[in-house]
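One chain of protein is taken out of this complex; the other chains stay put.
Here the chain labels run A and B in written order, and each chain numbers its own residues starting at 1.
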């Protein structure tokens, strides 16, 4: 009904938040691309270089989130809008931090076995990041009634559900195949961080849903 | 003071949300009954049938949550009410998902030892689900001043605290009695999912409390 409300909520009042939110989502996409690369690499010597990319995306994310926060504190927008912009920025930043921690764990734990489940989970994280990126772009231009935002957060929820299945299947496989308990714990810890990051992406999806429900 | 406010908030404006929230709480109660059954069974051959019940409650929960969401987007209620209805629906659905994951883990991990702690935790989850079910019913008819809602979320908090104790006691017992680390990890993983589900039930309790505080 209230066509263009979402547009009017963010954009006209304060056009500067969109580019900043887009910057955050770009940092997220770039970190998730690094993660996919990390688990594709054949030569372990490449890991430190890939990690540098992820780390630099993480720093970029921190920087823009802090900028968004400062702008929010000094801008004349309503408290409601503030909270939504702030939540989106914070939660995207949380996803990037999660990706960074996954990479850290791989670097530090030095698991002996190849993490055969990791590429699939990294792909889910990367797909989810692409949905977020698309949603942020759509927030700006879309009419609230056209259902685009909804498509994004529904797809994010679907990705999260598929990650749950990968997690459970993988854990039970490891329970049956891995006889070294310490290696098992390492794999479980990395797998768990992957799943937590997917959950954080889903949290961004839920915030997008809240915005949609609020202003639809 | 504002007698009947809670009633007026949800019901008159839009009578259709109550039946839907009740449907969600019924699915939750039914999933939690399945969980109690799951840990009572003597014959492992019964597990798949019990799991089917839980899974079908989970699908019912998903369906009604999605319906609530659609209705919220097309109904003329205020943003505030929307958020509360949405949170209640989502969080109850999260409880059902948790129950489903507990059952999945039991099925997939095939722990060798009997999970002696599980019936007690399942009972707490089932009792908590009954409180939620009662609270949703009371939301409709009660006066905000009569304290019924408060009784429910206080009981939920008490249940959550008792689950914490069961968790800690059980883990320390397992640490002393289980010598096979991989079996220990399996039990810990299932116990942890049980505890997480109790926490989610407590989150519903907190949302009920927020509604109470907001409109009291």
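Everything below uses one rule, namely that a residue touches a chain if its C-beta (ideal position, glycine included) is under 8 Å from a C-beta of that chain, and two chains touch if they have at least 3 such contacts.
What you see is a predicted model; the values in this text were computed from it and never measured.
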Original post:
Out of A:22, A:37, A:90 or A:138, which touches the unshown chain?
Top reply: A:90
Subject >> Sole contact to the chain not displayed, among A:119, A:134, A:147 or A:181 >> reply: A:181
**OP:** Name, in rising order, the residues on chain B that touch the hidden chain in the full complex.
**Re:** 150, 164, 168-169, 171-172, 175, 178-179, 181, 184-185, 188, 206, 209-210, 212-216
**OP:** Kindly note down the residues of chain A that lie in touch with the hidden chain.
**Re:** 69, 72-74, 79, 82-83, 86, 90, 101, 104-105, 108-110, 181-182, 185-186, 189
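Everything below uses one rule, namely that only the chains that are shown with their structure count from here on.
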Subject >> Chain centre separation in whole Å, for chain B relative to chain A (CA means) >> reply: 27
